[in-house]
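The following block contains the structure, expressed as structure tokens.
One protein chain omitted, others in place.
To keep things simple, chains are lettered A, B and C as they appear, and every chain counts its residues starting from 1.
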Amino acid sequence: MFRKILIANRGEIAVRVARACRDMGISPVAVFSEADAGALHVRLADEAYEIGPAPSVESYLRIERIIEAAERCQAEAIHPGYGFLAENADFAQAVADAGLTFIGPTAAAMRLMGTKTSARRIAVESGVPVVPGTTDPLSSLDEARRVAAGFGYPVMLKAAAGGGGKGMRLVTSEEELPSAFETAQSEAAAAFGNSEVYIEKAIERPRHIEIQIFADQHGNVVHLGERECSIQRRHQKVIEECPSPINDADLRERMGAAAVKAARAVDYTGAGTVEFLVSDATREFYFLEMNTRLQVEHPVTELVTGVDLVREQIRVAAGEPLSFKQEEVAWRGHAIECRVYAEDPENNFLPSPGRITHLRSPAGPGVRDDGGVEAGAEVSIYYDPMISKLAVWGRTRGEAVDRLRRALDEYAVGGIKTTLPFFRQIVRDRDFIEGRLDTGFISRFFARRDAAAASTEVGEDDTKRRDMALIAAALDYLTAQQQAASNHQPQGQEQSRWRLSGRMALHRRS
Amino acid sequence: MFRKILIANRGEIAVRVARACRDMGISPVAVFSEADAGALHVRLADEAYEIGPAPSVESYLRIERIIEAAERCQAEAIHPGYGFLAENADFAQAVADAGLTFIGPTAAAMRLMGTKTSARRIAVESGVPVVPGTTDPLSSLDEARRVAAGFGYPVMLKAAAGGGGKGMRLVTSEEELPSAFETAQSEAAAAFGNSEVYIEKAIERPRHIEIQIFADQHGNVVHLGERECSIQRRHQKVIEECPSPINDADLRERMGAAAVKAARAVDYTGAGTVEFLVSDATREFYFLEMNTRLQVEHPVTELVTGVDLVREQIRVAAGEPLSFKQEEVAWRGHAIECRVYAEDPENNFLPSPGRITHLRSPAGPGVRDDGGVEAGAEVSIYYDPMISKLAVWGRTRGEAVDRLRRALDEYAVGGIKTTLPFFRQIVRDRDFIEGRLDTGFISRFFARRDAAAASTEVGEDDTKRRDMALIAAALDYLTAQQQAASNHQPQGQEQSRWRLSGRMALHRRS
Amino acid sequence: MKLIAEIAGAQHEVEIGRDRSRVVAQVDGRRYEVEALASRPGVYLLLSEDKVYECRVERGAARRESLEVAVGSHAYAVTLTDPKRLRGTSQSGAHAGGTAQIIAQMPGKVVRVLVEMGAEVEAGAGVVVVEAMKMQNEIKSPKAGKVTSINVAAGATVNAGDLLAVIE
Partner (left out) sequence: MKLIAEIAGAQHEVEIGRDRSRVVAQVDGRRYEVEALASRPGVYLLLSEDKVYECRVERGAARRESLEVAVGSHAYAVTLTDPKRLRGTSQSGAHAGGTAQIIAQMPGKVVRVLVEMGAEVEAGAGVVVVEAMKMQNEIKSPKAGKVTSINVAAGATVNAGDLLAVIE
């Protein structure tokens, strides 16, 4: 087993990987950009190497700096996390060339699954159903127009190198196509350094369901069931659950088998995820793509199957066989995860960078919060604004929703806007509670919410709560005033409390 | 189902019960003493009632104040937590008399199981094996001497109304008996208002294993398996696990059946725990006592069985049938809990009250921290010094130990001493790792540790770490000095950080 | 002390007096006796008729008079004016007098400018696309009108509060 692993990432996933290292008695090494010198993922590491300025192209994406750090500290392996270099085959190759172990699949497998067009070709060849569309990047707007006309609108434009919904555009009519095509190409270029875009038939009211697979170097390939990730905003997942509310053992078995087939086709090793679209009506499923890395939403699978996926990644990378067999995988209860972003849900989810002045993470039965920040931390404009993943487990989906609602209410983040208020509304939404999900959930949810807001009367409780907010604001002002007036005068215990508060407040203002 | 529940407790258990209420959509109401006005359990409640001065006899033990608060806020039920009034049959009766629901067994069942002598009689009558000893309180030192001589030393003196190890004394020879008898009586009087003491044969190298039972009002009585609580200090549990490292399904079945028998004998309802001593050699088990309440260590059972015990308590109290059948109870993986106390392990576990200046609770896969405090909170001298319960789950006991070690290392509490350093040593102890437990574990552990400390050389890493501690101390001093010198001068960003730090430091000194 | 508080466009009169932890307040004539505890900077635990309100007061990053008050899981944007001392905000921002100032709400990089000088735009039409945290955000015009000023070009780096364009 490795003695030392370098973690080529930041934020919550770097923390997550460091924890798995600690569990295994492996020393975790961090890398960090200038913006992350005091970050939690540095604090929880044994060693830490600065790899460049804040922008990720100058730090977290610099392959040679990262390998140099790994060599310097004599790490035996590199864990890429997700995002950044996690699906970069050149990185995997460079790590291998340096004589180090890349904790993930081979560069060859990554290349085959790395572009969606290639992955799609493999799926077709191995008999896994796919959505109608092109398998090659579009050469021009004209081609896009022609192909779309072939199977009719709505269609979906997708970045060939994309993931996480970035560079994806739904186009409902031919008129929208030119501007959408341009934007998709430009976002793809900005996000992935590759402007290639392809086109697919859009399936209406589809569910996004993915299968977690795991393969070792001894030919064992298993699946750990599905995750439903239908709740997406701007084609990015925000809530994921395991199992899908459909919870159909037969469907799980068929999708699992298809996912294992796709993985076998590329001699896959390590953790991977095969994404499918599932028609809610017919339960037909279509291969979308394969993510050749750990997913953001891996905790829900961990909570339900009991398997530590990161630990398993490390074991498998070290050449050990899988610690469990397919028939030993059991699903117990239900888990749901919310991605907590530093974004303002009241303002079109505009990113909300800044200093976290206050943080109360939820805890208690069934609650797991994988955070990447602490109180006092700065949420930077340079990186993905996800600050934590809140996951809950319950014996049933109903109990999981109950615990999620409670945990969200308990969660308090000050100083920045977060998506917590948005999640608090979702867990109270009838469709969500009843598991009626598809990728159009969010837009329908917004419509329902706006309709409800228009018809809601303000109750006595609401007035009182608002009045208390005003009283607190006034108290804060009063405290600051009195502090300014009586600075440095001897004071009693109770007053000194207020004084500290006032002083901090003034400080914050300066 | 209830709309509102008053929680007649404080600290982590009040927080735990409030969370279960929230999960069920029930409004939680807190009570608090003057010392607890800003406590976490108040912050997480919808309503809060002050019930008296800090000493618990003037607040948390005042039955009439608590019932008055419940009536005032129109709560339908009262949850007693553990400790305080949880095993006080008069309280249960008073709650019932006021027309409210007591979330726990009937006063009659509590009375029958409430003194150990009565409980023992019931066990004997229902065919559950017991440890040789008296069933009635000792009338005098002479009687104690006579009975002890009957089965020989070592013997154990126990408070008739006791629990949690308070008022328990091991006596290894007749010479020790007079002083031990006096101390046991006086501690019993101080802790429980009842100085009655009885005597038992002490079983050597016994394991303390208890069975969680649950009964509804419809005659269903089930058990949820065992917890091993052999790691005790001053006869108080500090580490508990589920299952026992013995992990013997047959033994579990036999002990479970015995526990159910004892519960049926008193028409028990709700959550209860039957404690046994188990001979490590023969696997014979002896009834010790029954705790007619939720146990501190209930989370380990929750983690392994998946059942939310507090939620189940509330359901059962509301008259609903148990949400599961005996054959549906399944044990998955392994859970271990550490009770984190505000005590100084380097100073004979002397309580360490004070303000918590810094708090980093551990998180991540498999970790559950049930805390009762936040950073800034005051750990008072008036109450039990437990500040949190750290519980972990793993697929195997080995994985649970790995996660516990990591979580303990991550846990940081500033301002007070805690038992965390002690636990960090225990999880690295060979006997602990291999599950060789009995109630003598701690004293043998201390002996091993002292022997190891004597033979350990100081390495280069240790010197460097110590030097870093000195540099940090010097930096802190330097910062305070510079702050004093340059107070109120305009400063840049970096300096103002240091300035804030210095100012806080000065403040803390005042 | 008397203050004027604006919340969601409505004004409220807040009168407040404090004697240690005892606070007596009137909000638009509604009288409250409150037990208040400030254990941490900006965090106020209020008990009013035994109901618990944990309030967190944050100062806004952009405008200093605006506060964000969180009560449990509810949040309020409050603008305070002290008639004796503070000067109220004169609605300097968005749509004063038929003019809409398009302001950057966070630091980022301008990807595209979607309008030209003098062009007529509809309410809700995109004006500028700013990229931050890997997301492209289209900033829309709050009103229909004519573009009278464009203050940035593609590629420019902007800070929160920067004026990007004006629609009249």
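The definition used in the following text is that a residue touches a chain if its C-beta (ideal position, glycine included) is under 8 Å from a C-beta of that chain, and two chains touch if they have at least 3 such contacts.
Keep in mind it's a predicted model, so treat the numbers as computed, not measured.
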Displayed partners of the chain not shown (whole complex): A, B
Options B:V124, B:A257, B:A330 or B:A469, residue touching the unrepresented chain: B:A469
Contact residue for the chain not shown (choose from B:T101, B:T134, B:S352 or B:S388): B:S352
Selected residue (touches chain absent from view) among B:Q74, B:S186 or B:S443: B:S186
Option touching the unshown chain, where A:A48, A:A144, A:I211 or A:V238 are the choices: A:A48
Where the missing chain touches chain B, by residue: 166, 183, 186-187, 190-191, 234, 347-348, 350-354, 357-358, 381-385, 408-409, 412, 414-415, 420-421, 424, 463-479, 481, 494, 497-498, 500-501, 504-505, 508-509
In chain A, positions touching the absent partner: 30, 37-38, 42-43, 45-49, 72-73, 375-377
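By our rule, only the chains that are shown with their structure count from here on.
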Leading chain pair when contacts are tallied as C-beta pairs: A-C
Chain A and chain C: spacing of chain centres that average the CA atoms, whole Å: 29
Chain centre separation in whole Å, for chain B relative to chain A (CA means): 37
Residue numbers of chain C (touch at least two other chains): 39-40, 51
Touching two or more other chains - residue numbers and ranges from chain B: none
